[in-house]
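All protein chains of the complex are present and in place, except for one that has been dropped.
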Amino acid sequence: MTPREPSAAGGGAREGAPPPEPIVDVRGATFAYGASLALSNVSFSARRGEFVGLLGPNGAGKSTLIRIVAGLAAPLDGEVRLAGLDPFRAPRRQVARVCALVPQEPRVAWPFTVREAVMMGRAPRQGLLAVADRYDRGAVQGALEACDLVHLADRRLDALSGGERRRVFFARALAQEPRVLLLDEPTAFLDLGHQVAAMRMAQVAARGGLSVVAVLHDLNLAAAACDRVVVLSRGRFVAEGPPAAVLTEARVREVWDVPVWRGENAATGAAVVLPALPRS
Amino acid sequence: MIASRRARLAIALAAGAVAVALAVAASAALGAQPISLSAALAGREPDAAILFSLRLPRALLAALVGCALAAAGTALQALLRNPLAEPFVLGVSGGAALGGSLVLVAAAGASRLAGAAGELLGSAPPVAAGAVAGAALSTVLVFGLGRIGGRLVPEAALLVGIVFNAFVAGVITLVKMLVPPEQASRLLYWLVGAVGYESPGTLAASAVLVTLAVAALVALSARLNLLTLGDEEAASLGLDVRRARAWIFFAASAATGAAVALAGMVGFVGLIVPHLVRRVVGPDHRLLVPASALFGAAFLVLADALARLAFLPLGTEPPVGAVTAFLGGPFFLWLLRRTARPEEAR
Partner (left out) sequence: MRAVTGGRAAALALAALLAAPARAAADDLRPSGKGAAEGGAIWVGPRPAAPPRRVVVLAPSLTDVVVAMGLADRLAGVTRLDDAPEVARLPRVGGFLDPSPEAVLALSPDLVLWVTDGGALAAVRRIASLSRASSRPFPILAIPIVNVADVVATPRVVGDALLDRAAGERLSRALAADVEDVRRRAAGLARRRALFVVGHEPLVVAGPGSFPDELLRICAAENVVRGDRPWPVYPVEKAVADDPDVVVDAAPREPAERIRRLSAVRAVREGRVLRLRNDDLIRPGPRMIRGLAELLRGLHPEAGR
């Protein structure tokens, strides 16, 4: 990636058609668990309204990268900006107003109701005792509607199915009214219908103006839904760009170390990648 | 639903206040010695002395201790994200008792060198300060050692607490040999947990401390809600997890320390009460903390009355810690079976 000027004021005053400012901007992120290097000098960005997929085999550092973007794990080296904010310097409340994270495995230790859980997304905008005002209630209602949860609003989380819970946590992130939405494997453990629904919600969020960054394992879902993908391997940046350009047969075979058949969806033009298992 | 939160809070607080009032009334009315309320109010002896000098102060003491322990239990359960957490089970009460005992030993040593200094060190405020410090240190210890691979493992923390309790019991037994016999009884008190009679000054000071600690926990209750989600989720929702947790540690330790300084290691109040209250008011700590505090007060007042009355035919009275342990031990096991599936915390 080419170096860019910092996204501070003045960036828009350059000559020519200025590219829209990146909302998520990661530069040279490096991270290690103990002695093993998990990420090495990785940079990527996501703009307003863009849905970016983070791809790569297990151990590529995708989840680490998303935790760094969320400000939850401080990189050894490198910089992160979320709408100009340094998530490791700015107060957590301020970061949470800009950036929401939907965790990979939404665990439920305490049996809150759906509405209570979604209301917690308003926490970064509420006072000490988190008393909800009319605007908070409106935002929660909107998030419940967007995620088709209105009929479940008063159910307890521990009475929901896995897919329903996932929607609750997505709704909570929407209720945060962030500018950046981070999704850690939003389709894991879901059946095909729920996978498509989850990707659809992410797409809709991006069309609504959010920067959406998602860790994804399913290359076809990524190819179908993402505007751009970033491929990592063993903690290193490999490629970046529109899915059709990035997910070539040679690259998939090299990065994932499997032979694949690479085709194209005739209806949408999206890349299709199928593993080539030997018939035996 | 949301609009009714305020209504639910009002109902829960009113119900709690009524429960405290009824418990105090029952505790004041019942006892080893039948008394006449009208005679007591008319100032006739011994009824007046029994009601005003004994039963009411004792009920107030029990209420303070119960309130502090239940509020602390509620907070610790949220921090550990496990309904089995409780000041006694987690060893926080044990740490408080140990802190207090060490101050007493130091006082005994000091009084050998400089009598007056030792006396001063052995009085209630330094001992209570030792208890609060002991509670805070053991909280940090238990939550620190309960981490495996950087992640808090509730079962590990509970085990650490149980082992720490056994350690504390051993140390206090040893320490008992080092202090004059008149203070040994106080150490014994700490191990069993008993509500007795304190001077009005001690009661007032403790009331202030407990009120402050519980008020702090109420103020932190929205943060407790976030912490039940786990550290990273809480952080991604805008919580400064370390700072919030430090404050909660401190407030819960102060409450526990005050309770232990007053009445020793009264167990399981912080387990039984928050659990039952949660079944009624739900998991929102903004309701749960104040409601648990009130019902905890009512619970311990009644438990103390029960302790005083149950053994009346034998002409003696057991410490209240025996009653709460009698109720709480089986309750803990029942809860353990129920929560065998970690996803559930009803």
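The first chain written gets the first letter, and so on, giving A and B; residue counts start at 1 in each chain.
The rule we apply is simple: a residue touches a chain if its C-beta (ideal position, glycine included) is under 8 Å from a C-beta of that chain, and two chains touch if they have at least 3 such contacts.
Being a predicted model, the structure only gives us computed values, none of them experimental.
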Q | Touch partners, limited to displayed chains, of the chain removed from view | A | B
Q.
Can you tell me which of B:A12, B:I50, B:A157 or B:L191 touches the chain that was removed from the display?
A. B:I50
(Q) What does the interface between subunit B and the hidden chain look like in terms of residue numbers? (A) 31-33, 35, 45-46, 49-50, 53-55, 180-182, 185-186, 189, 194, 196-197, 308, 312, 314-317, 319
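Simple rule for what comes next: only the chains that are shown with their structure count from here on.
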Q. Which whole number of Å gives the spacing of the CA centres of subunit A and subunit B?
A. 44
**Q.** List of subunit A residues in touch with subunit B within their complex
**A.** 67, 70-72, 91-97, 99-101, 103, 107-113, 115-116, 119-121, 123-124, 126, 128-130, 132, 137, 153-154, 158, 172, 176
Q) What residues of subunit B sit close enough to touch subunit A in their complex? A) 1-2, 5, 78, 81-82, 219, 221-222, 225-226, 228-230, 232-233, 235-241, 282-284, 286, 342-346
